[in-house]
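Missing here is one protein chain; the remaining ones are kept as they sit in the complex.
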Amino acid sequence: MMLPEVTEKLLAAKKAAGLTFADLEAKVGGDEVWIASVVYRQASASKEEATKIVQALGADTALIDSLTECPVKGSLDPVVPTDPLIYRFYEIMQVYGMPIKTVVHEKFGDGIMSAIDFTIDVEREEDPKGDRVKVIMCGKFLPYKKW
Amino acid sequence: MMLPEVTEKLLAAKKAAGLTFADLEAKVGGDEVWIASVVYRQASASKEEATKIVQALGADTALIDSLTECPVKGSLDPVVPTDPLIYRFYEIMQVYGMPIKTVVHEKFGDGIMSAIDFTIDVEREEDPKGDRVKVIMCGKFLPYKKW
Amino acid sequence: MMLPEVTEKLLAAKKAAGLTFADLEAKVGGDEVWIASVVYRQASASKEEATKIVQALGADTALIDSLTECPVKGSLDPVVPTDPLIYRFYEIMQVYGMPIKTVVHEKFGDGIMSAIDFTIDVEREEDPKGDRVKVIMCGKFLPYKKW
Amino acid sequence: MMLPEVTEKLLAAKKAAGLTFADLEAKVGGDEVWIASVVYRQASASKEEATKIVQALGADTALIDSLTECPVKGSLDPVVPTDPLIYRFYEIMQVYGMPIKTVVHEKFGDGIMSAIDFTIDVEREEDPKGDRVKVIMCGKFLPYKKW
Amino acid sequence: MMLPEVTEKLLAAKKAAGLTFADLEAKVGGDEVWIASVVYRQASASKEEATKIVQALGADTALIDSLTECPVKGSLDPVVPTDPLIYRFYEIMQVYGMPIKTVVHEKFGDGIMSAIDFTIDVEREEDPKGDRVKVIMCGKFLPYKKW
Amino acid sequence: MMLPEVTEKLLAAKKAAGLTFADLEAKVGGDEVWIASVVYRQASASKEEATKIVQALGADTALIDSLTECPVKGSLDPVVPTDPLIYRFYEIMQVYGMPIKTVVHEKFGDGIMSAIDFTIDVEREEDPKGDRVKVIMCGKFLPYKKW
Amino acid sequence: MMLPEVTEKLLAAKKAAGLTFADLEAKVGGDEVWIASVVYRQASASKEEATKIVQALGADTALIDSLTECPVKGSLDPVVPTDPLIYRFYEIMQVYGMPIKTVVHEKFGDGIMSAIDFTIDVEREEDPKGDRVKVIMCGKFLPYKKW
Amino acid sequence: MMLPEVTEKLLAAKKAAGLTFADLEAKVGGDEVWIASVVYRQASASKEEATKIVQALGADTALIDSLTECPVKGSLDPVVPTDPLIYRFYEIMQVYGMPIKTVVHEKFGDGIMSAIDFTIDVEREEDPKGDRVKVIMCGKFLPYKKW
Amino acid sequence: MMLPEVTEKLLAAKKAAGLTFADLEAKVGGDEVWIASVVYRQASASKEEATKIVQALGADTALIDSLTECPVKGSLDPVVPTDPLIYRFYEIMQVYGMPIKTVVHEKFGDGIMSAIDFTIDVEREEDPKGDRVKVIMCGKFLPYKKW
Partner (left out) sequence: MMLPEVTEKLLAAKKAAGLTFADLEAKVGGDEVWIASVVYRQASASKEEATKIVQALGADTALIDSLTECPVKGSLDPVVPTDPLIYRFYEIMQVYGMPIKTVVHEKFGDGIMSAIDFTIDVEREEDPKGDRVKVIMCGKFLPYKKW
């Protein structure tokens, strides 16, 4: 896992400022996962958004520009990631991938859930038996074109 | 993608009966994704649940028993799956994996979202610009133990 | 390369009938590449389209139904395909992938060319120095969503 | 994705000059994708072409020479690339590879589309439902030799 | 095998101090394997625990903070590790994996042994025929949820 | 996961007889995991042991002989197994592999824990917060020879 | 290594007839390696050529047709082949690949040796110190196109 | 593709001197492909040969010694190389590997063509339809020993 | 691990006859490892040798012919074999590969030990601390050719 230099600088600034991504969401607007994606150079921001993020972090304004570029995406190094938190999502697809595929096809027909016109939210759900992580993915359904 | 024989028989029965998994949810109880997981042999059912599923499908009752066994899980053949619908979830993790990891850690500390004490739902969200697929994952947060 | 049984039966019927996919395009409507995709079970047809294709091939009408199902897609076996014709497209991406990515981003911003809302055509271009294969891909531009 | 040093320098100069590859096409001649391929060291230029490109970018003329060398080609790092824009072309081949192969063989016989005697163009196609990316590949058909 | 910088510094301090992880267990509390996991950045410590570890090693107190962060886990480089000591555990799973799975399922039903709510101990067992390594893994049983 | 024919027959007999491996341990002697290893053809039994196992299962005595042969070991198909229960052991090594290696070396010097002169036990540990799976591995320490 | 059925039948006929590929070259015309390629379904023959080959082998004339089809090429199963004779060619490229590339570029400029407009011959060269295998590859040089 | 430092220095000297490997063949003796192999550290030279090569290039004589060492061979980075010129040789083996194997076995019996007692030459063959690359490999036949 | 049919038949005959490969060595001549290699279709025998082997085993004489053919070699399925006995040889090379290479080069110069003009013997060495397996490999040194 090699982070780009700009990411390392922004994370250092964030640590120095003692801010969480939830704090940034409150300060900057936009969702915390999306802001984290910009910081990890998996998403590109507009000039204005980039300025807000860099300033909220108190980081070097020379970094603003590079947040506006289209990044080469994909940050996980081994093909099957070893980090237990991230691996669980791969396991979920190994176990529930075909069932999901079937249910989506029954509800929508032949097509996919877009991973581009797409949002993802992470919430903490209180539960007396132990709090739960709730991940809500929402992508436009794209039907296969015929021609 | 080689399906176990019991899966093929149940899918054939389901097709003959003209039922969707949503229909099964209404008839059998439990979530449609979970029922599909049982049919694809990624989850095990109790004797009672298995009986309901097999009867609702009008399938051979000799199949009930094998739905109660603990399966060897993991149904996707190539390490990185080629089916576009399933691949999108891998892409989501490549792009948003580290951001999600960071946000979960900021909300919960060092640990993971369980993929075992875990539910997944698929919903159709109406949208004038094109309906959206909503996938809601919800798993217990498990903190790393120290000893 | 293991073809599904329905594909093998349709290809045998096609061979017996002495038809090319271009002939099918003329008889059935729709593009020849798309029809070939249906036959290879990489695309799903409507009941009506499936009926036309099966009848044009003079094949068993019992095959119509399975052409309407949503297939598990991805037909190339080794991760990097060995067939020289197909491999060339991988080589093109190895050589021209980053240049294309940069040019698309300069023309459209951060996003992708859809492979779902997408068409592909193959044409023969006459050329005195040797005829040329022309492959025209056309997919909707999908900008990354911010949220 | 490790870019060669010369590429990094040229991209920095290009950014400083505020030029797109389409601007370079207008200034230097030749197609923008080909110019981008030279800059990414996937294609070699003549002395004259290299001089034009480097001067148009206002970059160090000491870089001209290295643009004329035959590069070791292939710039995508993981065997299956993770960047969503580039991955789509791999997905297209997984889904439409065999159909294309069959159609090419029906139109031309046993052989391939050259990836060497080959051009590629990227165009923006206006569309009220959302603009489309058009990628036109055109390579000489090479029939298999018998001997 | 690339160790993070903080790990290298702590291991150097440990070597200079002439301490084993068993010595650290005695000084700091907590199990020696867990302390080693913190040093190798596979586990995160509280501020207090990190302070004790760094002080016991006589290392730079500036390192305390980075031991409290949630690490990206997974330290073995090739997918199947080449080091003979670590490889043996993979071999054990190749040989005894299915038998263990069956026995666990017979004792507990469908579910897993948690690798998060989990402890591991290494003991030396005296044996006249040659001492033995005893590795005791203990994880909470997590039954698969139905929903 | 393709089981050898003899394994499938013995598992079918075991299911028909309604016996667990713990029942077999009581009837046949030896540990239940070892007996399961023989049934899965990962270990070889003596003629006498094989006879006891086959008879306890009420299976065809013609199967006795093949349990005495030295099997080709290694029953997990994909290099990194997809089954969640078995995968956890791989994850444990990714996370705790280097710490264990260090602790073993501090306790024993340069060498390994044998996976051949080796036993493994699975126990259920009652716990009010949820029962725990205890896996006890015990292998002879083998020091590296110098010559 | 799974041979297509037609290949197996032709090889059986060839063995029954006691013919070498050199004998076939004498009877049928064309080079022995090319004829072997047709038999192994790596090359396609014209109707006339296929007829000659099948008749020379005394094989079932029903096999003629399938020799005229464009095959899916690539017959070596593991990515790096294990057979020592074939592996040597991979080793030659590992050792002499870059030197050859440099020499070809110095002699021809940026481009490749075609593997399509290409012939290959195998000869036995008598040598008192042990006869030598001579493999002569000859392919059209294809310069990279600029556009 | 990471070249050893000595290779980079010699290639720089060669470029400064404006020499091709064919020029070196004329000056130094030995084949140009072999000389290139020495420069790329895939072959070792005698002290005398190394001296000639380094002097002909006008390079630092301190480099002579390292050309005489036995190198760790194998210079191509991804298992299947991406460079189109080098890949063609892999493709040739995928397509013609089994035919060559059969023909060699018919001509020589069970054994291999040595890749050690082996020479390789690259020639330019003039051809009005486009010049051709001729690659002549010649290795001693080594029959399998029986014992 | 899929054995060829002829191997399975010969192994069955060998088992029925109650013979070890050492018994075959005594009856047939030649080394037991070589005879095993012929039976596993990794080596080819002369007509006379094949006849002796098949007759000694009391197997169907129709099998003689196929032992004389040149096999496609390489019988281990996963790239890194999982069987513990065979894996140890891979581990030996991981650990001692570079040391062996250096020592061979110091003793012989640049070249290899032939794996073709090569014999291998397996002996049991009595030892009061536990008997030892002795594997003696002996191959002709082949120096790299210069040309």
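For reference, chains read A, B, C, D, E, F, G, H and I in written order, and residue numbers begin at 1 within each chain.
In the analysis below, a residue touches a chain if its C-beta (ideal position, glycine included) is under 8 Å from a C-beta of that chain, and two chains touch if they have at least 3 such contacts.
The structure displayed is predicted, hence computed values, not measured ones.
Asker: Write down which of F:Thr20, F:Thr51 or F:Ser114 is the residue touching the left-out chain.
Answerer: From the options F:Thr20, F:Thr51 or F:Ser114, the contact with the absent chain belongs to F:Ser114.
Asker: For the chain left off this view, which of H:Gly74, H:Gly109 or H:Gly130 is in contact with it?
Answerer: Among H:Gly74, H:Gly109 or H:Gly130, only H:Gly74 touches the chain that is not shown.
Asker: Tell me, which residues in chain I touch the chain that this view leaves out?
Answerer: Residue positions of chain I that touch the missing chain: 1, 20-22, 32-34, 36-37, 39-40, 42-43, 73-76, 79-81, 83-86, 88-108, 111-115, 118, 120, 122, 124-125, 127, 129-142.
Asker: Suppose we count only contacts with the excluded chain; which residues of chain F make the list?
Answerer: 30-31, 34, 43-45, 49, 70, 72, 101, 105, 109-112, 114, 116-119, 142-147
Asker: Just checking the interface: what residues of chain E touch the absent partner chain?
Answerer: 1, 78, 80-84
Operating definition for what follows: only the chains that are shown with their structure count from here on.
Asker: Going only through chains that touch each other, how many steps at minimum separate chain A from chain F?
Answerer: 1
Asker: Identify the chain pair with more contacting C-beta pairs: E-F or B-F.
Answerer: E-F
Asker: Can you name the chain that lies farthest from chain G, using the mean of each chain's Cα atoms as its centre?
Answerer: E
Asker: How far, in degrees, do you have to turn chain A to put its CA atoms on top of chain G, rounded to the nearest 5?
Answerer: Rotation angle, to the nearest 5: 180 degrees.
Asker: With chain centres set to the mean of the C-alpha atoms, which chain is at the far end from chain A?
Answerer: So the chain farthest away from chain A turns out to be I.
Asker: From the options H-I, A-F or G-I, choose the one that repeats interface A-C, i.e. more than half of its residue-numbered contact pairs are shared.
Answerer: It is H-I that reproduces the contact pattern of A-C.
Asker: Using mean C-alpha positions as chain centres, tell me how far chain F is from chain H in Å, no decimals.
Answerer: Their C-alpha centroids are separated by 50 Å.
Asker: What's the distance between the Cα centroids of chain D and chain H, rounded to whole Å?
Answerer: Each chain's C-alpha centroid was found; their separation is 29 Å.
Asker: At least two partner chains per residue is the criterion; list those residues in chain I.
Answerer: 72, 80, 82, 84, 116
Asker: Which pairs of chains touch one another in this structure?
Answerer: All touching pairs, sorted by chain label, are A-B, A-C, A-D, A-E, A-F, B-C, B-D, B-E, B-F, C-D, C-G, C-H, D-G, D-H, E-F, E-I, F-I, G-H, G-I, H-I.
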